[in-house]
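Let me begin by handing over the structure; questions about it come next.
For this depiction, one protein chain was excluded, whereas all remaining protein chains were kept in their positions.
And then chain A:
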Amino acid sequence: MTGVGAGVGRYDRTVRVRRFEAGARLGRLGLGAAGFAVVVVAWHLMAVGEVFGAGLLPTPLEVGRVIVDGLGNGLLDDLLISFRRVLVGVGLGLAIAAPIGFVLGWFGIARAMFNPLVNFLRALPPIALVPLVIVYFGIGELSRGIVLVWAAFFATIVIVYEGVAALEEKYVRAAQTLGATRLEILTKVVFPLSVPHIMTAARVSLGIGWASLVAAELVAAQQGLGAVIQNASNFLDIPTVYAGIILIGLSALVMDTGIRMLSAYVVRWQDRGSR
């Protein structure tokens, strides 16, 4: 049996490339940190130079102190509450939207019928819903949840159905000639192929979720990072506003990194070289 040799060479190279990637990843991490450092230094100079007038721009150090002091004093609770709201809201939005997106992608008639509607609703900014949500659902946790679920739902549904609609026909055909029924094609071919799109949807939805959080917590929330910013701005407590903003950014970054690592594992079969 010949021809195996060529395959072996390719396999070895892949392993070596992976080792090289580990070093490159460390380098990227360093560069990413350097990017933050540049902004922090610039911020510090602007604060010390009082570019916006005296007392209106705190230094990074002052904001850092507010965060550290605050975390031991209730700010951690706000952080965790926001974290939970985003996770639950986005999780629910994903769970509802992924199957619907799957159906819209697979059945052309359903797609033709609902595509314009979905694009209309998805164009609405979640914050525009806040007044209506308050009217119908009050000012409780439910209202905040609805805003977040809404945001995640429409981001997910579009990504999933476009992904499913654009599936490569050749895999479906291959399964057919191997004897797969329509149901088997759906579960054994279409579903695995849509997992990468579901992961992308999760990532985009989490980003939108954090962006909508402040809107959701404008709905008379007592706690949460959005509420912290809201309250602090009422008292012109600018360092705390900055602290809230930075914590939102950091939380979003942590979640994004998490979902990216999960995604890299779940869809490790994807050939990134040829994409």
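General observations
Following the convention adopted for this analysis, a residue touches a chain if its C-beta (ideal position, glycine included) is under 8 Å from a C-beta of that chain, and two chains touch if they have at least 3 such contacts; residues count from 1.
By definition in this document, contacts and distances are computed from a predicted model.
As stated in its UniProt record, the chain not included in the shown complex is "ABC transporter ATP-binding protein", which appears among "Hydantoinase B/oxoprolinase family protein", "ABC transporter ATP-binding protein", "UDP-glucose 4-epimerase" or "Putative spermidine/putrescine transport system permease protein".
Across A:E141, A:E162, A:E184 or A:D237, the residue that sits in touch with the chain not pictured is A:E184.
Annotation: of A:W43, A:F107 or A:Y171, A:Y171 touches the absent chain (contact as defined above). Within chain A, the residues in touch with the undisplayed chain are 1-4, 6-7, 10-11, 14, 170-171, 173-181, 184, 188-189, 192-193, 195, 267-271, 273.
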